[in-house]
Every structure is written in C-alpha cells, then in structure tokens.
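Submitted below is the structure of interest, expressed as structure tokens.
Note that this complex is displayed minus one protein chain, with the remaining chains in position.
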Amino acid sequence: MTTLSYSVAIILMTMGLWAMLSKKNLIKKLMGLAIFQTGIILFFISMGAKEGATIPILDHHGYGGIYSDDYANPLTQILMLTAIVVGVATLGLGLALARKIYAHYGSFNEDDILANLREPNE
Amino acid sequence: MLIAIEVGLLILVPCVAFVALWLRDLMSAVIVLGAYSFLMCLVWTGMGAVDVAFTEAAVGAGVSTVFFIAVLFNTTRNITFNPLDVSSKLVALVACLGFGYVLLQGVSDLPDWGDPYSPVNAGVSTYYIENAYADTHVPNLVTTVLADYRSVDTMLETTVVLIALLGIFMILKKDRPAQSDSSDTQAHDSLIIRLSARFIAPFIQLFGLYVVAHGHHSPGGGFQGGVILGTGLILMAMSMGMASAKRLLSIPRMIILAAVGVLIYAGWGAVPLVYNGYFLDYSVWESVFGSMARSHSMLIVEIGVALTVMCGMYGIYMSLVSDGGMQEGL
Amino acid sequence: MSSQWAFLAMGIPFFTALIMGSVGYAAPRFMRWIGATGITLAVFASIGLWSTVSTDEYVSYFFGGWLPPIGIALEVDRISALMVLMVHGVAALAYIFSLKALPNELPASKHPVYYTLYFLLISGFVALAVTGDVFNVYVLFEVCALSGYALLAMGGKKAYVPTFNYVLMGSLGACFYLIGVGYLFIKTGTLNMAHLADVLPTVFFSRSILTAFILITVGLFVKMALFPFHGWMPNVYTKAPVSTLCLMAPLGTKICVYVLLRVVGYVFSMEYMTNILAVQPIMMTLATLAIVVGTLYVVYHRHLTRIIMFIIVSEIGYMVGGIFLGQMDSVIGAVYHIAADALMTVTLVMVAGVVRHCLGGDAIADVAMMFRRLPTTAIAFVIVCLSVIGVPPMPGFFSKFLLIKGAFMSGYYGFAVALLIASLTAVFLFFRFFEGYFYMKTDNTAPSVIQEPWAYRIPLVVAAIGLVGFGLSFSYWYGFIKLALPLGLA
Partner (left out) sequence: MMGLFLVAALVLLAFMGLLLYRIVVGPTVIDRLLAVNVIGTKSIVILIIMGILFDRVAMFIDIALAYGLLNFIASLAAAKYFRKHKKIHHVSTMPAEVSHDH
C-alpha cells in the first residue's frame, strides 16, 4: 500500500506535467494542471492516513481520553482543502484567459495561436 | 478492511485520468474528468479525509465541470491533432522523466503508509487531535484547525476566491456593454427542466445552509456550504435564463458581497487588535460567549467564507458562460 | 503596541483592498483617497516595524495567539523589515504613478476592481517577506500570483497568450514548491520555519530531504525567473500595462529571491547547502549563466521595456549568486541588492512608462528624444543608469563590490567576470541612449519641453533621491543587515 499510494500520486503528477508541457490544446493543458494538483493532494492525504483510524471528527467528548492514534491526521487535510480551493480559482482564471484567447485567435490550439500572433506584428 | 477498496480505486484512478487526457474530444474529456474527480473523492474518503472529499466532490466534480462546459459552450470542442509534432513532446518527455525520477528517489525513504508513528502523524497533529476539543468545544477537528489554529491560511484562501472572481470579471468584462438586450434565449426551455430546477433549487440552498451551520459537528463548513449555495444559484441561472439571473444577482453586487464576506472574516479577527491582542485571537470574546467563544467565532468566520465562496462560484460561472456580456448563456 | 507593527504592515493594505472592494462600486470617487490613506498608513507601519527591529532585532507575531508550531507566526528579523520597507516604498511610488497612468490604460469602470487587486497584491508581497510558515508561503504565492495574472492580463489583446503561459508556469512553480514542502513535512511533521530548522539536522542525510530541496529550489527558480526558467517573464511583462508593471516588475521576482534566502539560509541552513549537498557549483553556474544570457539579450533588444526585463533577468542572477556564494559579504550584498534593485527597477519602469505615454513609444529613438523634451525624467534616468552601471556613490556600486569580493573569496572567478561584463554592457547601453541624443538630426521644428504631470514627476523625483540616499547610507544598512544573517556564514 505504501508503494501503491505514493506511486499513484507520482504517476498522476507526472501525467499532469506531461499534459501541461506537451499538449497543444489550452483546455487540455488546464486539465493537466487539475490532474497535477489532485496528484499532490493524494500525496499529502496518503501521508496523513493512519491504518485503522477513523475520520477526524470526534465521536465522543473526551470521556476516557482522546488518543491521536484513533483519528486520521487533520493537519494534512486542512492543507489540502486550501490547495483544492486555490486550484479551482486558478482553473477559473485560466479558463477565462483561454476564452479570451479563443475570442481573438479563433482557436485553442497553441500552434494556430502562435502563427496568428506572429503575423500582425514584428 | 477498507484497504481492499482503496487498492481497487487507486488502480482505477490513473486509468481514468489517462483516458481524460487521451480523448480527442474536449467535451468527452471534461465529462471523464468529472468521473475522475468522483473516484478521487472516494480514495480520499477511504483514507479518512472526509472534508477534503466533500470539497473535491463539490468543487472538482461539480463546479469545475460546469466551468469547463461553460467555456466550451461558446467555443469549440474540437482538437486539432498533429501527429508529426515531436519536438515539444521530446522536451516534455525529458522534463517528466527527470521530475518522476526525483520524486521516486525521495519516496524510497518515506515512512510506511498508515503508520501512526510517522513524523507527520506523531508531530504537531497530535496536539490538535488531543487538545482541540478542550480548547474550542468543536468536535470536527478539521474545522478547528481550519478556522482557529491555522485561521489566517483560511482567510487568505478565501481571499484567493475573491481574487479569482475579481480577476475573471476584469478579464472578461467588455469595455463597452453590448447594445442590444437580446431576448431571453431560455424562454422556450423545456418545461421539465424549469419546473424541476425550480423545485430542487430551494432544497439545495437549504442543504447548503445546513452544511455551513453544521460544519462543527459533521463534514462540511464554509467552503463546502458556500460551493453548494453557489451551485444552487447556478442551477437557478441555468433554468431561468441569463436575464432573470442577472436581475436576481448582478456581477457588481456579487463582487461587493464577496468582498464583504472576506471583510466579515477579517473584521471579526481584527476586533482583538483593539484590546492589543493578536489578530484572529477569538479568546477576547470569552467575556461575551464564555467557553463557547471560539466555537461561535468559528461559525461567524465560516459564514464569511461561505458568502465569499458562494458569490465567487456564481460570479465566475456567470462571467465564463456569458463571455462577460451577461447576455446569453447555458 | 510595538508587536502589532508586524501584522499592520500586511494588514493595512489587506483591509484597504477589502474596503475598496466593498464600497468601490457605490462610491468610485473615493477610491483614490481610500488608496492614498491606505498606502500612507502602510508606509508608516513599515517604518514602525523598521524602528522596532532596529532596537529589538526580532519580532514574532502569533496569529490567533497560538504559539508555533501549532499556529502560524510572522517572524520579522532585520532583513525582512528591510524587505517590508522596500515593498511599501515601491508600492507607494507605484500607486502615485498609477493615479495618472491607469486612466490612460483602462476604462474607469474597471478601476475599483483593479485597485482592489492591486492592494491585495501589495499585502501578499509584504506577507511573503514576513511569514514564518512554509505552507503559508504557498498560499501567499497563490494570492500574489492570481492577483498578478489578472493585473497583467489588463494589457489587452496581446497580453492574453503570455499571461496564459504565465498561469501555467506560475502554477507549476507553486506546485513544485508545494510538493517539496510535502517531502519536508513527511520527514519532520512540522511546517514552521524555525521548528523545521531545529528538526532538519536529524534527517539531513535522507534522500527525501534532497528531493525536497531540489523541488523547492526549482519551484522558486521558476517563480523568480532565473535563467533556464525565465521564459515566461519578459513576454508577460512587456505586454502588461505600465501601472501594473511598476508594482510587479520591481517586487514580483525580488520577493521570491528573499523567500529563497529564507528557505535555503534559515530552514535548510547554509551548512546543508555548502557542506552536505555541495550544490554551490551548480547554483553558481546557473547564476553566472543568468547574468550572461540576460546581458546578451539586453544588447540585442531595442525597446526600453524589453531591455528592463532582461536587466531583471541578469540581476536575479546577481542575487541568487550572492546567496549561494555563502560568504557573509556576498549575502549582505545580495540582500542589499534586492532592495536597491527594486528601487532601480521601479524607476526604470516609470521612466519607460512616461516615455511611452508622453512620446508614444519606447524605442531607443524615443528615449533619446526624452533628453530634449522631458528633463525631469531624463535626470531620473541618468541617476538610475549610474546605479545600474555601478558608479561609486550609488547603491549598485556597493552591492556589486560586495558580490565581487565574495566571488573572489570563494574562488568563483567566472561569476566576478560576468558581473564586470554586465557593468560594462550597462555602460555601453547607456551610451547607446546618449548617442541617440547627440547625433539626433535636429529638425527645424524645435521640440518643445513637455511638462510631466505631477503624478509622474513626484514618484520619479522621490525615487531618484531615494536611490542616492540609499547609496549614501550604505554603511548603516551594512551594519543593519549583518546582524540578521543566517548562521554558518564564513
């Protein structure tokens, strides 16, 4: 499970990076970014998992003591909540820019855009 | 016992991600990305991260799919594919191999999955788990750390949503408003959609309010509730048509409300400054609320978060789908 | 009250932005007054912080009253106080400049939103300089980056494609940084910088820490546009509106250099970098290459804005080189140069903006025309050029002197040579502008002198005076910075 969860996280990150660098379509690049970010989130969540532990919501109010082994790590989860929200904000901005680029160049394809970009100036 | 399910999901997830990137039709790819998000939520739920799964379900599977579709709606879903282009792939290949190699090198040293005594699980988080209830009287540990111990992170993260709303509005807004207020394109929309959306939307809003208010005791809180509230508004906008949605809540009003949301958060945190306390130190309210001071303060800042996120999601959708003109859309 | 300065320096612009966002649409007339009040108060706060650290050396601020590592803390030492002073100083100049520049570039209906983002960006920069939590740095990176994307995209049609690339590269840099933080976190279980510095020596020889180091430095290099990763920067900056550029170009990359110093110098410690990893040769090669490549492009380009962008690329090389040389003098030189370069860049960008707005272009011929028609701007330009070249009483001289001294002491002669070549190129560049002035064919229509508007003139004059003053007070700053350096410097 150690190898599996970390390697899946790394596979996802690499896949996202691949899409961001090699895909020509702007929307596909943004999808690559989204997958990259979920890979990171999986990485953080896997490190905070505890075998046999329950979700980090107390089911009793401290009778008989609260033991940290019983609950999954809340800290990594908070960090990743932040990362998800940041991710969707970035995605929205990227989509808005892609929309504007389409409006001006009539394509999501990087090659077409670059060809268009060079013609009018310089 | 859950591990069997986890293993199955972990094998399935990269396959779906691969398919999403491989498909040469943007619309299909976006839809498959939604499925990928759903599966990812299950993986995280299995690891005990319910709040994260909740957020991802709301944000990843719900709202971002709608954002993608909103952009594709006015553009194209075709991908031009050029099999002869190798040079850029080569650079990407080198970068990815290097990146993957560096990451794998680091993995060999990491502690085992699920080890409760690894540094991450035995470090600071032990304090949170064992003392959070005594400190704050809130059983949801994620909410306590989110809205109290690391509150300033959350404030900045809410600010990020506000920034995205402002930025998208500014990027897409046309300098001159379109002259003709074109007729409501949704007027001849299907009766079933209109009726069912109108029926379901209040329940979504109610559920969103519940998620915000009940975040202390169950998974949920400002972000999740805010996204669900925003989704309810998006549903109304989809079924009633752009013109009525615009009448309901215009974008400038959204921006003001979103800024007010962050202002509620930061303003509540700034009150201690008057007593020369630290920013976001909720203990100054103990004279008013007694031992529940931190709990109630958390609820108030979560309301601020929910307001900003609701307006943020709805405003971003409205800007994207109508191309900034607020005239017609999905 | 003294401890509140640390928060107020980032909080005042933050609240200013929120107030602007809430009332901006209802009362657009008050926007500039709210902004002016906010920026004035912020400058006062940074001066207060500066005077506090002058006596106390160190200020900690605990958000929510939770002590680190449980909560998030701001940790202000003398260097970060200098950075805060730099951010607010530059932001105040840029704000005054934008009062006149912005109406030329954007329709009035976008101004409220623009200024809200503007102030959020300022507060993000300040917070980056003072935060003591490695994850908080990631969130602040995103605050700065997202507001930056929106402000940069306001350059119109041509700005969208470069900005989109910047969105991808910026997110990639932030993601790399975040993964690096993940590797650190998994081995240590803490996110607080001071606590990390305590725990890390026990796991120095782990491969995960090496991975974390690589990922964090690469992420920061992307963010600061160091040479192999600089591709996004010149394009997006040249297409941006001048009023955005005045804020982004001086601060956006410099703050990342300071974060690099914090992470490498204080968290990983200089000892890890020089003795255990021995990455110095690689980093010095990168820094030297950055200077050389930046200089080559400077010679090649013929538009002032573009030239400034590549000056930035090479100056980033100076600072990174100074940090990784690991000598006391070189690190002081790098820190001093961060502040000096911010001041130089903002002046240069303002000059380019004035030339663009008053003379209609920023090619070399237009800049040469400036000497005839815009005397105030021309004087400011001469002063800043002297500083870029490194003429003695100017700040550029002292930082280069310290950097070259450090390079000779640790035996990186190539770096020293690259610095000297960069200076000589700056001389050449300066004369290229002057040449245009002396050999310009004077038409019979004598070009009249244009009066710059007050919003252009005041920041230019203040920046020029500030540059000279910053250079003359060098010995004070040397002593000021020296007390806050990371441990383990020779």
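Lettered A, B and C in written order, each chain numbered from 1.
By our rule, contacts are C-beta pairs under 8 Å (C-beta built on N, C-alpha and C of every residue); 3 or more make two chains touch, one makes a residue touch a chain.
Keep in mind the model is a prediction, meaning the values are calculated, not measured.
Asker: By the document's own contact criterion, which visible chains does the hidden chain reach in the full complex?
Answerer: The chain that is not shown is in contact with A, B.
Asker: Write down which of B:N82, B:S108, B:S244 or B:N276 is the residue touching the left-out chain.
Answerer: Touches the omitted chain: B:N82.
Asker: Which one touches the absent chain: B:V107, B:I204 or B:I255?
Answerer: Checking each option in B:V107, B:I204 or B:I255, the one touching the absent chain turns out to be B:I204.
Asker: What is the set of chain A residues that contact the non-displayed chain in the whole complex?
Answerer: 54-55, 57, 59, 106-107
Asker: For the chain that got dropped from the picture, name the residues of chain B it touches.
Answerer: Counting only chain B, the missing chain is touched by 1-2, 4-5, 8-9, 12, 15-16, 19, 24-25, 27-28, 31-32, 34-35, 38-39, 41-42, 45-46, 48, 50, 53-54, 57-58, 61-63, 65-66, 69-70, 72-82, 193, 197, 200, 204, 207, 210-211, 214, 218-220, 224, 228, 231, 234-235, 238, 330.
In this text, only the chains that are shown with their structure count from here on.
Asker: Using mean CA coordinates as chain centres, what's the chain A-chain B distance in Å?
Answerer: 12
Asker: Where the CA atoms of chain A average out and where those of chain C average out, how many Å apart are those spots?
Answerer: For chain A versus chain C, the centre distance works out to 28 Å.
Asker: For chain B and chain C, what's the span in angstrom between their mean Cα positions?
Answerer: Averaging C-alpha atoms per chain gives centres 31 Å apart.
Asker: What parts of chain C, by residue number, touch at least two of the other chains?
Answerer: In chain C, residues 135, 139, 142, 146, 149-150, 153, 179, 185-186 touch at least two other chains, as defined above.
Asker: Identify all positions of chain A at which a residue touches two or more other chains, and write them in rising order.
Answerer: Correct list: 13, 17, 47, 76, 82, 86, 89-90, 93, 97-98, 100.
Asker: Which chain C residues qualify as touching chain B in the complex?
Answerer: 1, 4, 7, 11, 14-15, 18-19, 21-22, 24-26, 61-66, 69-72, 107, 109-110, 113-114, 116-117, 120, 127, 133, 135-136, 139-140, 142-143, 146-147, 149-150, 153-154, 179, 183, 185-191, 206-208, 210-212, 214-215
Asker: For a test of understanding, state which residues of chain A touch chain B in their complex under the given definition.
Answerer: Touch list, chain A to chain B: 1-8, 10-15, 17-19, 21-25, 27-28, 31-32, 34-35, 38, 41-42, 45-59, 61-62, 66-69, 71-78, 80-82, 84-93, 95-100, 102-103, 107-109, 111-112.
Asker: For chain B, which residues are in contact with chain A within the complex?
Answerer: Interface residues on chain B, with respect to chain A: 3, 6-7, 10, 13-14, 17-18, 20-21, 26, 29-30, 33, 36-37, 40, 43-44, 47-52, 55-56, 59-60, 63-64, 67-68, 70-72, 74-76, 79-80, 82, 85, 88-89, 91-93, 95-96, 99-100, 103-104, 107, 110, 112-116, 118, 120-122, 124-126, 128-130, 132-134, 139-142, 144-146, 150, 153-154, 157, 160-161, 163-164, 167-168, 171-172, 217-219, 223, 309, 312, 316, 319-320, 323.
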